[in-house]
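See structure below.
Every protein chain of the complex appears in place save one, which is left out.
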Amino acid sequence: MLAFSTMSQIGYMMLALGVSGYGGHEGLGFMAGIFHLFTHAMFKALLFLGAGAIIHAVHSNYMQDMGGLRKYMPITHITFLIAALAISGIPPFAGFFSKDEILAAAFEHNFPVFVIGYIVAGMTAFYMFRLYFRIFWWNEPDYKHKPHEAPKTMTIPLLILAFMSIFSGFIPFDEFVSPDNKPFHSHIDWTLAGLSIGIGVIGILAALLFYKKEKDLSQRFRYAFGDFYKWTYNKFYIDDIYFFVTKTIIFKYISSSFAWFDRHIVDGTMNGIGNGTVWISTKIKKLQSGSVQDYAMFFVSGVLIIILIVWFSINY
Amino acid sequence: MIVFAAMTVSNKNIMRSIIYLLFVLIGMAAIYFMIEFYFLGAVQLTVYAGGIIVLYVNSVMLVEKINNPLPSVALWRRLLAGFLSAFGIILTLFAVWSYDFAVVAENQAKEISIEDVGLTLLSYGDHGYILPFEVISVLLLAAMVGAIVIAKTNKHEQITNK
Amino acid sequence: MDILTLFVVIPVLTVVALVFSKGIKQHRVVALIGFIIQTLMSFNLIYQYLHERAAGNHDVMVFTKDVMWFAPMNIHYAIGVDGISVLMILLTSIIVLTGIFISWKVDDLPKEFFISLIVLASGVYGFFISVDLFTMFVFYEIAVIPMYLLIGIWGSGPREYAAMKLTIMLMGASALLLVGILGVYFNSNADGGALTFNIFEIAKVNIPVDAQKLFFPFLFIGFAVIGALFPFHTWSPDGHASAPTAVSMLHAGVLMKLGGYGIFRVAMYVMPAGAHYWANFFMVLAVIGVFYGALAAIKQKDLKYINAYSSVSHLGLVLLGLLMMNEIAWKGAMLQSLSHGFITALFFAMIGVIYGRTHTRIVTKMSGLLNVIPVAGALYVIAGMANLGLPGFSGFVAEMNIFVGAFQHADTFHRVITILAVSSIVVTAVYILRVVGMMLMGPTTPEFKNLPKISWYEKTGTYILVLFIVLIGVFPFWWGGIITDSIGPFIEKILTF
Amino acid sequence: MDLNSLMLMRHELILTLLILILLIVDIVFTGENKKKVSYIAVALFALYTLISFLPLKEGTLFGGMFETNKMISSFKNILNIGVLLISLLSINWLHNKTLKHQKVGEFFILLFASLLGMFFLISSRNFLMLYVSLELSTLPVTALAAYDIYSRKSSEAGIKLILSAAISSGIFLFGISFIYAAGGSLYFHDLVGSIGHSYLSIAGLIMFFAGLAFKISLVPFHFWTADVYEGAPTPVSNYLSVISKSAAVFILMITLFVTFRELIDIWTPILYGLSILTMFIGNFFALRQQNLKRFLAFSSVAQAGFVMMGMLAANQLAVATVIYFMAIYIFSNIGAFGVIQVVETKSGKLNIDDYNGFYRTNPNLALVLMLSLFSLAGIPPIAGFFGKFFLYTSAASKGYYLLVFIAVVNVTISLYYYLLVVRAAFLRTSDNPIPYFKNDALTRIGLIIVVVSLFLIGLYSPLYDYINSVVNVLNI
Partner (left out) sequence: MISGISIYEILTVSTIIFFIGIYGFATRKNLIAMLMSVELILNSAALNFVIFNKYLFPEELGGAIFSIFIIAVAAAETALALAIIINLYRLIMSLKTDDLETMKY
């Protein structure tokens, strides 16, 4: 789950970047992209550390071993909630501002991207809150060890990060990032903002419905809204695809091949130059035969060849 | 003379080689006499024929049995060296023959006596050669010391064949 | 003696004191005192510098001094600093100071270790204060050579190989550098003046454009090799992995910064036309380095290799920022130099701390270390977070400036490059978090249940670094301001030629 | 022509006197007292070195056959210091090796005689003088190379040196005879402008050049170098590698720049090509050497290539730089050979692998070795860097950037093999290291002078300024 929660962020970030790339030629989209990138980094780290604390607490990596942790780990619970809210784009958390700007940029310049981004935002919210409810609200399993709050070394960073997740949205980022040193005002378009909050809330509610308590509601939904459930179920496929992309493609193929390329081709070339030099030196060492007569022949032929070359190169 | 020179470097008997070398040197001296550098010819005869050749003979007698033939040389080496020399001869002769030497007519040349040579050697003015003369005296001294250094062995020590 | 020359003299004095000290205790105390003095001096330098600027001194370089050295060739010992070099000097002194803390326990030939470290540092100082190309080159080489001994004697793993490779590649780079310097020198009389090595004298001259096109790549690659430009970076992973902790810190933290600094101060500044002509080509190489370094880092198992590739990636960003040719990107590049210096030093320090306890650097062999050595683990996490650009830490400020600067170019080529570079941040997150996850989280490896706590000297060293990382992250304007102050002449020369 | 003007030859006269005194001293002292001869020789030579720093007038003697000026006399002083250092360092070896067979005095006589030859060589302004002094400088060294008469290698080295020298001087003479034919005189100043471009004169120039290139050991005239350096006693190799080479470089520079200035379009490409060839061949051979003396031999071959590069510019900068570089090179090589010789004398070890762990047993010697090698490689702040840098500058001043680049690539190669030695001495440890030993005072003084000079010559620029200021008298 750990790797899973980490990896699944990447796809989203890629998308954010993609949006920002298409975003606009006036700097807004890109600025927003970066802004989001960094706010994202923040709550992503928060989520991640939170997950670490949880794993630390329950000594397991698997979600089925968790549930109802809010009682045991209040700090982690709160911070995780903040992170989840932030990532879902609920004001006043950081993610709202950045995501809103992305979407605004996308809306202005590239409508299809906006739609995709919009939907993805909702999916993210759903996904994150699925995690959140599953871990902190779901029925308690039988804990072998009583879960306990993480040590201070973990909670303090959590708190700091949470704090920043809340407030970094208010950093006057525009001035900071602006291309030409002139502060450039991002105006929050409340229509869009409302839309994006809306999708976030929908996602959260959906997750709440399905995962707050074990089975009953979600089972009912499965029967009642078979298609809708299937759709959400498919979203797990998307997660799987994320997982596949990150774990298999990036890790196994791309990254490995880069690493291999670096060690063998680039480094090999550099070493090859060195070894080539040494190889030449072994090949020519026979010239130094130890015989003074050979030396004399080299000497004389050297003189004669130089004379010949010089004669040919001048024309009288 | 060329024949003698060739014999010098090709004869299998080292003693004979020395004799052929002597003939070459005498030939040289003859040329010097023919162009009226008598003093030079005399030096050539005394130093070379009288000194160096004797030195050679002595050392050969010291180290080698006279009748031992010299070891034969690999053909490739002879060919290579021969080719090299031929190449060099062609090149040098081309240089020499292509150059237009401003030969001074015979009647303008003045007689060079031994006195002239001596005076030139010992004058310290323009075109005087006293300094090299002094230098060469040091050189001969140094060569002598060097030869002594190398020839002098301590009788108490065994000669190790390392 | 002027304030800048002291930066070269004090290390020499420290070396002398070290030669006469006996026993490891005296050695390290002497080294420490020497470097505390250095650090205080660099703070003082910043203070003096700001004071000078506040007093209305708007010279390009302040505290300049110019002594004729080799008159026939018009070689001077010319020094001076601007905002950028002041900060670089601060970076150097902090990292060397913490390096001395971290290598408190060197037991094999401690005296020689500290001497080499100090010689290296004095070379770096000299490089940053030089405004004469000859002086600069001299100090550059002084900085490179002690690395050989440092890695070769106190390193680990294939240390001889790594040390040799590093030295040879860097010297090969200086071959290019030298040709470039001479090319500049012999074209510095283009406007009818005398030949000179002084950067600012040369900058007043318009070097013929053909000569610029010819010699710019020499200078650029010459400097970029030490800044780990893409195909020439291979010395860096091996070198870092084999070097002892303090040397990795100093090397990744400071020495590699010579590249970016040199490119900016020398290559681009004196040859703007060449820079514009070649910018796109080198930009491609730089972005390959950025992306490729990050991707290669994912797959590494050795902590130091991960970090070395990460350095390749991050320093690629520096080069990229420089080549983007605008003020913000330049500011970002310089901030990135600083920030990466602190962050990577912290990283290597923590790797040293962890390795000192577990005796392995293989990520997969460790797990759950956070429970055992919580402080070290937390510091490692901080380093990681700073590295992946978390706001509040220095990396964020720097990288953001670079990207914003990069984004100002509206054409497709720059766009693609920028997006590639930005996406490397994501990859950075992957490899950082992966390591943190595998190594610090999870159940603790049984054999590492009882590791000694982090000791006071390690704490002191790393806390100083964290302090600076946070300082840059929290007060970016102060740092950026100093840099912006000094970028003016560059804009004037490079952008409006 | 009076006694006063004869004082222009002060260096040579005193040195001759010294040789004569030594001859007498050598006869006077016998048996165990022979040891004293070496001290007397070194003391006298040190005194003479000091005297030689007194200012000297400029002028020519013997109808223009002998010339001296500030440049020449300062170069002679440099050589003096070099020989003084070599003698200081060689005493240790002499006492160990040759005291038994009573040949201490002769060693110094031959050494000084050869030095005298060098002095006449660099002062000569006439080809006859040049030839004779060249032989005077070579022959005693061949005797010295074969000095260790119980060692087969030493005798072999002597034979190889004298035979190679003989054939080279044969070609050299042949070349001079052509120049004589083309130019009509043996005096340098008469020849200026009268040689002319012809096949004959060009062939003459090249043959003449080959004769000097043999002394400098340029490729392809370098083959004797490694064998002779390896076989000869180490102080002699040291002498050959620095003093002999420097003097030959100096006179080559004067003849090419002055006498053959007319043929500059001929010898520039030759120098260019040979410089590249020499650097590469020297480095490639040095790469794989185990024996340190051979190693240094090839390294000195490579260094010769660098010098040729510096000479290419053929102007004042070139001359000053080459002299400066040779001065640095003398110190660096003496340092390296000195350490090797000390170690060889004390422990008999000569291979690079034997030096494993050297620093841990003999830190000071190892440091000297490292500094000398770094100086040869051209690492700042040691003097070698400055020398090399100025050579590059000199070459680049005429636009030979490609050559400079090749040269610096070669420096990188050379750094590799210098670092191999440093690696053995510093990085590695050994079960059987060279044991610690204490050096006698003279060796120490010698090595300390070397180290101090290595730093001083580079960083203290007035030395270079001085050399530069005395060079401007090149126009005969």
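Order as written gives the chain letters A, B, C and D; numbering starts at 1 within each chain.
The definition used in the following text is that contacts are C-beta pairs under 8 Å (C-beta built on N, C-alpha and C of every residue); 3 or more make two chains touch, one makes a residue touch a chain.
Note that the structure is a prediction, hence the values are computed from the model and not measured.
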Displayed chains contacting the withheld chain
A, B, D
Taking the entire complex into account, which one of D:38, D:87 or D:142 touches the absent chain?
D:142
Chain not shown, touching residues in chain B:
1-2, 5-6, 8-10, 14, 17-18, 21, 24-25, 28, 31-32, 34-37, 39-40, 43-44, 47-48, 51-52, 55-56, 59-60, 62-64, 70-73, 77-78, 80-82, 84-86, 88-89, 92-93, 96-97, 101-104, 106, 108-110, 112, 116-117, 120-121, 127, 129, 132, 136, 139-140, 143-144, 146-147, 150-151, 153, 159, 161-162
Counting contacts across the full complex, list the positions on chain D that touch the omitted chain.
127-128, 131-132, 135, 139, 142-143, 146, 149-150, 152-153, 155-160, 162-163, 166-167, 169-171, 173-174, 176-178, 180-181, 184-186, 226-227, 230-231, 288, 294
Where the missing chain touches chain A, by residue
285-286, 288-293, 296-297, 300
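Heads up, the rule we're going with is that only the chains that are shown with their structure count from here on.
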Find the geometric centre of each of chain A and chain C from their Cα atoms only, then give the gap between the two centres in Å, rounded to an integer.
26
For chain A paired with chain B, centre-to-centre distance based on mean C-alpha positions, whole Å
87
Listing for chain D: what residues touch at least two other chains?
198-199, 202-203, 416
Enumerate the residues of chain B that touch no fewer than two other chains.
91, 95
Please output the residues of chain B touching chain A within their complex, sorted ascending.
77, 80-81, 84, 87-88, 91, 95
Quick one: in the complex, what on chain D touches chain B?
1, 16, 19, 61-66, 100-103, 106-107, 109-110, 113-114, 116-117, 120, 126, 128-129, 132-133, 135-136, 139-140, 142-144, 146-147, 149-153, 158, 178, 181-182, 198-200, 202-203
In the complex, chain C touches chain D at residues 68-73, 75, 134, 137-139, 141-142, 145, 148-149, 152-153, 159-160, 163-164, 167-168, 171-172, 174-176, 178-179, 182-183, 185-186
